[in-house]
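Shown here: the complex without one of its protein chains, the others still in place.
By letter and in written order, the chains are A and B; residue numbering begins at 1 in each of them.
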Amino acid sequence: MKYLLGAACVCIFFVQTLQAADKNMPGISPAEDQKSFVEYFSKRFPSVPFQEFGNGIYALDEGQRAQWEEIEQFPPYEFAVDAGKALFETPFANGKSYGSCFENGGIGVRQDYPYFDSGSGQVKTLELAINECRENNGEKKLKYKKGDIAAISAYMAFTSRGELLNVKVPDEPAALAAYQDGMQFYYEKRGQLNFSCADCHVQNAGQNIRADSLSAALGHPTHFPVYRSKWGELGTLHRRFGGCNKNVRATPLDAQSESYRNLEYFLSYMSNGLEINGPGARK
Amino acid sequence: MKRRHFVSLLSTALVAMAVLPKLAMAWPKAFSETTTKGVIAQLFPGLKTASSDLVTLKAPAIAENGAVVPVSVSTELADVTNISILVNENPNPLAASFDMTPASIPEVSTRLKMGKTTMVTVLVAAGGKLYSVEQEVKVTIGGCGG
Partner (left out) sequence: MANQIKIRAKQKDGIATVKCLISHIMETGTRRDSKTGDIVPAHFIEEVTLKHNGKVVMTANWGPAVSKDPYLSFKFKGAASGDSVTISWIDNKGESQSVEDTIK
């Protein structure tokens, strides 16, 4: 019962923020939102150390954690990381390579994504940046949910392991609007089952829904791209967004659509301070 | 034998020998059996299983995902010649069979597919006898998280 109250408090806080934002910008405060987000989960799971939230359900369920630890002894995504490294290091037809598009040659930069690009007025995710790099160098874009984009993203995430997620929401109207749009998406009901992301991953984190266990929203983005046993391969965060939307019988949006990018922006900001631990292995 | 005939026979034999090592040894018929009894009869004809508390099977009580279930087997029995793992409810129960040599330490770990809630049976052949232990692994389709 106290979980419901706690979740309600967080929800009311966000709703008030949303209402305030409709009237005038000063109502949006990502920093305060993030603080109360983390507080909610620490109170809800007092025995879980902050950094452990990056391990999702394995921070909350012992039986599943044991199996995950077995698999992590020699995780199946290792092949994909190797493939991603090879792709990353192979020059384009014009002689340039991915490194030229990123800070620090693309090594150890995952924690800075997504970011708000003031020039184009939109949120840029790592996958979007990878494809922009390709297009700017005369190559075709990769598809966004799996395959090569996931392998490259996995390699780049791997080089950032241990770095703390550090997403910035500058105090500019356009960035705040994108952040707010993502937050709104998170708390909106959708689909035939009429669930919001928050219903499962905030209010009912740690509970079971049929035979699936619900992981906490805090820490969600840190381990992507993810190797899911179900997929038998890597998939990107937006692939998972689509899958989750389908699970509540809502029409999934396109990977890297504006809504999903804003959603990733909000979710990632909420997980600031957690270590990058991608690519991850999940069921 | 005429010399030409001999040479052609010899070269055929040499070619055959070169090809042979690449062929797998006959894949055990036990893999095609659909019952655990059938598997045991094929793998260990004439042997009956006995329980043993010197065989340890480690498998999750509830599998997180039936496609990848970590399973470990170890035993303190002496003179182990084979460890086999059966997933009783799979269409063909025999999943894997490990033949030991004197250099082996009878301990293996792998990851198996399990189609539904099942008993997992481990067979250990040691000193001419056959031992088995089993454990249930629950397998579900989550139904909601995908």
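Note that a residue touches a chain if its C-beta (ideal position, glycine included) is under 8 Å from a C-beta of that chain, and two chains touch if they have at least 3 such contacts.
Computed from a predicted model, the values in this text were never measured in an experiment.
Only one of B:T56, B:S97 or B:T117 touches the absent chain when the whole complex is considered: B:S97.
Not every partner is drawn; the one left out touches chain B at residues 22-25, 27-28, 31, 67-70, 72, 87, 90-92, 94-101, 103-105, 107-114.
In the full complex, chain A touches the omitted chain through residues 71, 73-74, 76, 78-79, 82-83, 232.
Here is the rule we go by: only the chains that are shown with their structure count from here on.
Those residues of chain B lying in contact with chain A across their complex are 60-65, 67-70, 109, 111, 140-146.
Interface of chain A with chain B (complex): residues 63-64, 66-68, 70-71, 76, 209-214, 229-230, 232, 243-244, 246-247, 283.
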